[in-house]
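Removed: one protein chain of the complex. Kept in place: all other protein chains.
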Amino acid sequence: MAYSYQRLDKNDVAVLMIDHQAGLLSLVRDFGPDEFKNNVMALADIAEFFDLPTILTTSFEDGPNGPLVPELKAKFPGAAYIARPGQINAWDNEEFVQAVKDTGKKQLLIAGVVTDVCVAFPALAAREAGYEVFVVTDASGTFNTTVRDAAWSRMSQAGVQLMNWFSVAGELHRDWRNDIEGFGGILANHLPHYSNLIQSRDATLKN
Amino acid sequence: MAYSYQRLDKNDVAVLMIDHQAGLLSLVRDFGPDEFKNNVMALADIAEFFDLPTILTTSFEDGPNGPLVPELKAKFPGAAYIARPGQINAWDNEEFVQAVKDTGKKQLLIAGVVTDVCVAFPALAAREAGYEVFVVTDASGTFNTTVRDAAWSRMSQAGVQLMNWFSVAGELHRDWRNDIEGFGGILANHLPHYSNLIQSRDATLKN
Amino acid sequence: MAYSYQRLDKNDVAVLMIDHQAGLLSLVRDFGPDEFKNNVMALADIAEFFDLPTILTTSFEDGPNGPLVPELKAKFPGAAYIARPGQINAWDNEEFVQAVKDTGKKQLLIAGVVTDVCVAFPALAAREAGYEVFVVTDASGTFNTTVRDAAWSRMSQAGVQLMNWFSVAGELHRDWRNDIEGFGGILANHLPHYSNLIQSRDATLKN
Amino acid sequence: MAYSYQRLDKNDVAVLMIDHQAGLLSLVRDFGPDEFKNNVMALADIAEFFDLPTILTTSFEDGPNGPLVPELKAKFPGAAYIARPGQINAWDNEEFVQAVKDTGKKQLLIAGVVTDVCVAFPALAAREAGYEVFVVTDASGTFNTTVRDAAWSRMSQAGVQLMNWFSVAGELHRDWRNDIEGFGGILANHLPHYSNLIQSRDATLKN
Amino acid sequence: MAYSYQRLDKNDVAVLMIDHQAGLLSLVRDFGPDEFKNNVMALADIAEFFDLPTILTTSFEDGPNGPLVPELKAKFPGAAYIARPGQINAWDNEEFVQAVKDTGKKQLLIAGVVTDVCVAFPALAAREAGYEVFVVTDASGTFNTTVRDAAWSRMSQAGVQLMNWFSVAGELHRDWRNDIEGFGGILANHLPHYSNLIQSRDATLKN
Amino acid sequence: MAYSYQRLDKNDVAVLMIDHQAGLLSLVRDFGPDEFKNNVMALADIAEFFDLPTILTTSFEDGPNGPLVPELKAKFPGAAYIARPGQINAWDNEEFVQAVKDTGKKQLLIAGVVTDVCVAFPALAAREAGYEVFVVTDASGTFNTTVRDAAWSRMSQAGVQLMNWFSVAGELHRDWRNDIEGFGGILANHLPHYSNLIQSRDATLKN
Amino acid sequence: MAYSYQRLDKNDVAVLMIDHQAGLLSLVRDFGPDEFKNNVMALADIAEFFDLPTILTTSFEDGPNGPLVPELKAKFPGAAYIARPGQINAWDNEEFVQAVKDTGKKQLLIAGVVTDVCVAFPALAAREAGYEVFVVTDASGTFNTTVRDAAWSRMSQAGVQLMNWFSVAGELHRDWRNDIEGFGGILANHLPHYSNLIQSRDATLKN
Partner (left out) sequence: MAYSYQRLDKNDVAVLMIDHQAGLLSLVRDFGPDEFKNNVMALADIAEFFDLPTILTTSFEDGPNGPLVPELKAKFPGAAYIARPGQINAWDNEEFVQAVKDTGKKQLLIAGVVTDVCVAFPALAAREAGYEVFVVTDASGTFNTTVRDAAWSRMSQAGVQLMNWFSVAGELHRDWRNDIEGFGGILANHLPHYSNLIQSRDATLKN
């Protein structure tokens, strides 16, 4: 059957960062803490690098879910920021949906905590609303890998595309020549072994 | 292709708890015993909290499969309770199917032991009968993860949606403001780390 | 979308045991050796119990692949037995396909070694030929779980249903009352913990 | 070489519960959250059942480490409770050491969070002070299994005996006849599958 | 430092099979059920093959622990059989200790369920009593690998030697020529892949 | 629904080896280094054995990605070799696409590093261009299994078939009799245990 | 037997950072890359915080082993830095041993890459030379966990104490009151979940 490659286009993408809050993050156990923190910040750096419209949202910041992690707040000072008064599915919040619409984009990159709720629910709703939806799986976390597997299955069934931050970066950038330094910098900062390759090479060049 | 989000609606859901019997439970090895018990009781608390029509059924209670676990019996004193005389697939039992029909609901939340038989068979039959079927994967257990993976694949192929108890709770509740205390209580009772967050916050507030 | 439950029917099933040969078995590493032997013999007992037409086939018995394991040969003395002279895909062997046709069944239960070749190739060919195909995943083995996962994905994509021997037994039997002793015997022989349940119960009854 | 079995004696044991605080607990990732909570409470029930002198201690309750989990506080209302003002190793706190001495016991059962610090440090200090030290490994948690393995190695090197709550219970009780009901109750409450065995047996006895 | 190889001597070994009871077996989760059953029966076959004095003991057979598995009872019809009335540590039962003494052996091979209690306690007591103690680790099971690791550490600290059934067989047999057929038969029956090697070889020899 | 078996046909396949470069290879962690090297070279041997048109491509060889591994260069001296000046997706390079077209084949076997980018992007693009696409999963590597799982899901969703080098070999060869020696040689060189089977058999034949 | 607690004393410790070079780091696979980088830098921050004399050494920087990672060089600008001309065991380099002696400390904290060689060899040599040796296990990496386990066993046998960076920090600091801010800063920077606890608490305090 015919297949059309829905490919990330940096001119047509908005990023939704959902509920990366200090309390909820402590529930994430399908990634190690260092790895997960790195993944989330890598996605944030990608959004910044490609100047993608980014929407931040939180659920019940005053309660045990805790505040949005300050690094994200600092990274996107001008981003739309919707502190939802109670809606679990961000897509049930009109302000949030309007902010998405206002970006004018048709591709949505979604990451959040926890994957099975805060990511899956708006991802499915956005699919129904006609968006192309890409979930950044390694910047989204949940209780354990069994829960994650079920959530991935449900989203995949709905036509959501599962990606990781590195492939998101590559699909958006398309060509190293668009900005070798900048793109390489993201890799070096978030892939310790890529940084090692660069250091080894530089050292050899110096000798 | 167009996608329609089949979303759990607390007014249109019935819960089927299938064969959570003392003997069969001892066969479950894709979850740790403490985790699995917690998951099953979390689902039961959800069914009670949202006042969802719930159907209990067992297979051969007099034999080695053993009795329904008493906590479930106690939790749903008025529930339809079908002790099947021999049918392996609960859907082959007319009384069971009638009980499902009598709920008047079109969405079915199914959990049971073992996943590949007691859950998968009625889930597939219910799909054929036109229901929207949601399997609560972490309140359903089986022999090992290899068996589980195959059963998930077969059910997913049939359009069954795979969820976990936490996402079921979230999709049913939709908005914290509907009942903060009640909903938070379920989380606190079944997510030890969410309970820790609450305790830390309360302690800070007191100081 | 409408879904039709393709359900194993003991009157419409043939069993294909493919390349369970001594040499090839030593390559299987996605199951422990004791577990895998038990799974294969459980499937064999099921085929015998339900009197399902069974076809045995091997590839290059004279070479390093080795002879069919003697337990299978002994279990099905009257079964069609096709020692393929060279075809890797059993479905490329006309005698084999004819033997399948001669059973007059439209549902095929397939197990074999290795999953990605000896099982997947005839499973896909049988799907193309219009059969309902059920692969018994835990009576089929291969080099490692990564290879298995890819083979499962390819077969699932083709509409093959992935099952395990226990769910095969349950779907075929349908009702314990059809033969409690016989069916319970298969479980007791191949599920040590089910046997334990029976022993505990019997001991309690005696006291 | 001659070996002397240092065996837990319920008349000569004190229990030290160290830093089971809400914040610190969220760092524990070498056990699942449900399993760990169950293990800690099982140890608490054992201490209560055998009426063992129990000492509770915490570190910086007012800070991010959070309050002692309320279940422990409630379980041991009369226990010595030392909220350490800053000492990381509880054994550096004179009040704590005095409380231990006051019990007059020479065997110490230690559990706490995190294993490599809050458990290991006082365990090594207590060994140096001449105590027989038993660490309850599954009621003690830390960041990951690699950290745990190193901590176990260090403690084992120092002559600390590594046990789990179930073996602690068994070694203290020695004979079921001392109190069948009470001891069985602890097992039933903290071993779901032991509870299943009891239920199956009771059901058979009733029939 | 000087080291003396404590080596199993078939003329100086007694075998202690402790609490392999139907109920307790359902608690074992550090081995798969098929694998564990095979391991226990392999050890039994070894004891029989070398005609080693074997002692069977159980704890509370009338209660949820359940009866001794019938295969062991059948295998050692003449063995000393001590149904302990309540002692958790078999070594606390005088009849059991006397039975051990009556064998006149100084090396003890111990296996049982669960490792951390039913095996570890008598192993430590036997060490104190001056025996050379060998625990058959893979014919002994418990709740999970974390519990097992702690129990192994405690026993190893006490000078217990950890072995597996295959190395026990080899160390007892010493030379294939003592009985090629008999020894090979044990391997073939309990190592499916060794059986495969034999079958492949036999098939080649026939051609 | 009707299913058509897209089966590898040695007369209609081209092989694309993408970015197996020394630097990128050091990032691969979803396979052990020995296993991965073996898998890549097995695929190379298959391409050579069946004389399949093979295209090599690299990305930024002068930078940290490093040079194409010399074994591949040596194996395919006459292959099209496209050192891409910057395009991340090889399919964005016209020379590469032209080289694919020039083969005149409609089936593409793709392997590369890393799976989620260098393999997935051209695989999806080739699907859109109407090719039958087969990804050799075990000759393609990436950062970890979580990333791999997401990439597999995305490709599978697009109709890509996931295979492993062994099944590729089998599906291409179809019949051992086409060349027993040659085909057996590939297996012996890349499956140590298959080599063992051959050696055991040869030794038996000699005796 | 009497036991003396060898306890880290910040006045008597030197830190040896051995061969954390860009090339060698790419060989480390017993830790994830993000986790390992974090662990190494946490140890570096500890050494700086407690102002511990620190010695850096490398092996063959000009060759494939690559340069010392720049973060370490930057962190310890005044540290002894021994670029070994060829000695594999740093302790075979006289300049290195002299630098250790010059610190005048009797406790050595060792971390490096790879654990089984660059860490184990000097650790054993330092033990022979009479030092108290503490290996920081999670700031030391190697090829896989099997290699690591053997290296840990060998070092533990030699009286080396295995620790992790967090327990090193705790044992050196001893009392939070010595510097709450500074010590908490290290935890917050290297334990994402500890940072989350702080953020949640701060947010609650503000409300």
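A, B, C, D, E, F and G label the chains in the order they appear, each numbered from 1.
In this section, a residue touches a chain if its C-beta (ideal position, glycine included) is under 8 Å from a C-beta of that chain, and two chains touch if they have at least 3 such contacts.
Quantities reported herein were computed from a predicted structural model and do not represent experimental measurements.
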Candidates E:N144, E:N164 or E:N189 - the one touching the absent chain: E:N164
Listed residues G:L16, G:V69 or G:A120, member touching the removed chain: G:A120
Chain F residues that touch the omitted chain in the full complex: 22-23, 25-26, 32-38, 61-62, 64, 66-67, 69-70, 191-193, 195-197, 199-200, 203, 207
Absent-chain interface as seen on chain G, which is shown: 23, 26-27, 59-60, 63-66, 85-89, 92, 114, 116-117, 120-121, 124-125, 127-128, 143, 146-147, 149-151, 153-154, 157-159
For chain A, the residues touching the chain missing from this view: 197, 200-201, 204-205
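Keep in mind that, in the parts below, only the chains that are shown with their structure count from here on.
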Distance from chain G to chain A - Cα centre to Cα centre, in angstrom: 34
Per-residue multi-chain contacts in chain F, two or more chains: 26, 159, 197, 200-201
Touch-based graph of the chains, sorted into line, ring, star, complete or other: other
